[in-house]
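Yeah, one chain of the complex is gone here, protein chain that is, but the others are all in their spots.
Presenting chain A:
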Amino acid sequence: MEEALRHGPLSARPPPAAAMRWTRLAPGLTLAVLVAPLAFGLAFTALPAFGYLPALGGHVVSLRYFAAFFTMPGIVRSIALALGIGLATGGISFLLVVLFVAGWAGTPAFARLQRGLSPLLAVPHAAAAFGLAFLVAPSGFLMRLASPWLTGLTRPPDWLIVHDPLGITMTVGMIVKEAPFLFLVSLAALPQLKLVETRRLAASLGYGRIAGFAYLLAPALYGQIRLAVFAVIAYSASVVDVAAILGPTLPAPLPVRLLSWMNEANLSMRFVASAGALVQFALVLAALALWLAGERLVGGGSALLRACGVRFRRDRWLRFLSFGLVVLCAAAVFTGLALLALWSLAGLWQFPDALPQVFWLKTWQRQLSEIAAPFATTLVTALVATAIALALTVACLAREDETGRTGGRRALLLVYLPLLVPQISFVFGLQVLSLLTGIDASLAGLVFVHLIFVLPYVFLSLSDPWRAFDPRYAVVASGLGLSRGAIFRRVRLPMLARAVLTAAAVGFAVSVAQYLPTVLIGAGRLTTITTEAVALASGGNARVIGVYAFLQAILPFLGFAIASLVPALLFRNRRALRT
């Protein structure tokens, strides 16, 4: 009762009208899109893993493909790499973000950097990874800048920086993308913390800024972003495209090897790959279990320090270190993108020249006819998947308004589910299904598999601003005689136009960046800019890579640019809607 009174007696909804009843179907449909592919995908991964898939000649249930899997050369190392890279990416990204937020939230520098970091989220993983490779490789930009005056080198050294056997460069490549993601999720959670008051209180009691945050606010913040951290760990342990571009090769992390087995002509390797995909699932569960153990350890350690009254007053160096690292992340990605553009336009560019001697459009011209089809596929798939995701999300949120019930924490977990289960573990099964049903390499199949990953991001992006809408606007409009549909069209959508378009841009970016689902469902016949770009990784033609990766990076940016320009033009004289 207390709560009902605090929230007020207003319902956002005028009483039901028949016109909007279709929204009733939305939660079920959305749930189906989120959960059904997971269930069917996992099932059709598990069947061949245990040897049963009559269509491919597997009739006997056995464990022999697991046995075969574990006898593959270097398999333990492949598993360890995936596990280590997942945990390292999650841990370091999380630590960096918490330190940065603890040390800087609420300062002008924070606000400035916030604007700089947001676009990072739009950069596809593959493009960021290629950019990083062009930056740090032995023949890369940094080495060129330092040569020959500092290093004395006139030829690129023979160092294994990219594809290093421990996966350090790959981990860095993941961190520069995942840290901004966690940062933006944290930003969304910050308004619910009493940041300024708590900081003043902690300071007045003699605590350093970071210590005060860690003791008083970090637990609440962590509760808000925990699922996102899990998603980062799961994703980093299972990623294929970044691993193919930056990761170790002999042996490669497990997901890369699984994909190559899946694509082998020898059909029995599919069974082994399926067994491996289940191991990958177990691997991610193990990574999350380790992380949970780590949670307790850190929580206990923090409580101990707090109980001892450790104030950590001189944290200036740590604050500046976190700031520097965050800036470095952003700088690495943006410089990398510039290098992609540079290489795509480069003519002769000898080591150690920092810049090409000649610029030309030859590379673009040569690729133009090759690019057209994958470009169209990328665009159509992204637009259709985003449109469907947006319609489902809006209908779900409208249904929330009608019933007055949100799904709560359990629904949030469901939304996160496709981001927590490794793609490879269930998209394998979906590929098998697509072969059986004949929708492999079809646009519809591609759109659907993209939708599974676009929908969660669109929902996460739109739900907060949607729920923050003041229901009294609807009450006022209803009192003025507007029907529910009219309120939706003439009040709610225009006022939320910016949030809706931003969510659409997020969905578009997610779709453009999809690698593994595209490769598996597109089956090599339906390709996108992303699959083409990643396929170039082993070839090493930097100019062509520049063309594809730059194009891959620029598409999401265009989406976000449109999403911010349209409301800016539409509402150019409306101050309250400009920010």
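Keep this in mind: a residue touches a chain if its C-beta (ideal position, glycine included) is under 8 Å from a C-beta of that chain, and two chains touch if they have at least 3 such contacts; residues count from 1.
Throughout what follows, contacts and distances are computed from a predicted model.
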| item | value |
| --- | --- |
| Per UniProt, the name of the complex member that is left out, chosen from "ATP-binding cassette domain-containing protein", "LrgB family protein", "Quinol oxidase subunit 4" or "ABC transporter permease subunit" | "ATP-binding cassette domain-containing protein" |
| Candidate in contact with the missing chain, chosen from A:P54, A:P108, A:G479 or A:G539 | A:G479 |
| Of A:A26, A:M495 or A:L536, the one touching the omitted chain in the full complex | A:M495 |
| Touch list for chain A against the chain that is not drawn | 1, 4-11, 13-15, 17, 404, 470, 472-473, 475-484, 490-491, 494-495, 497, 571, 573-577 |
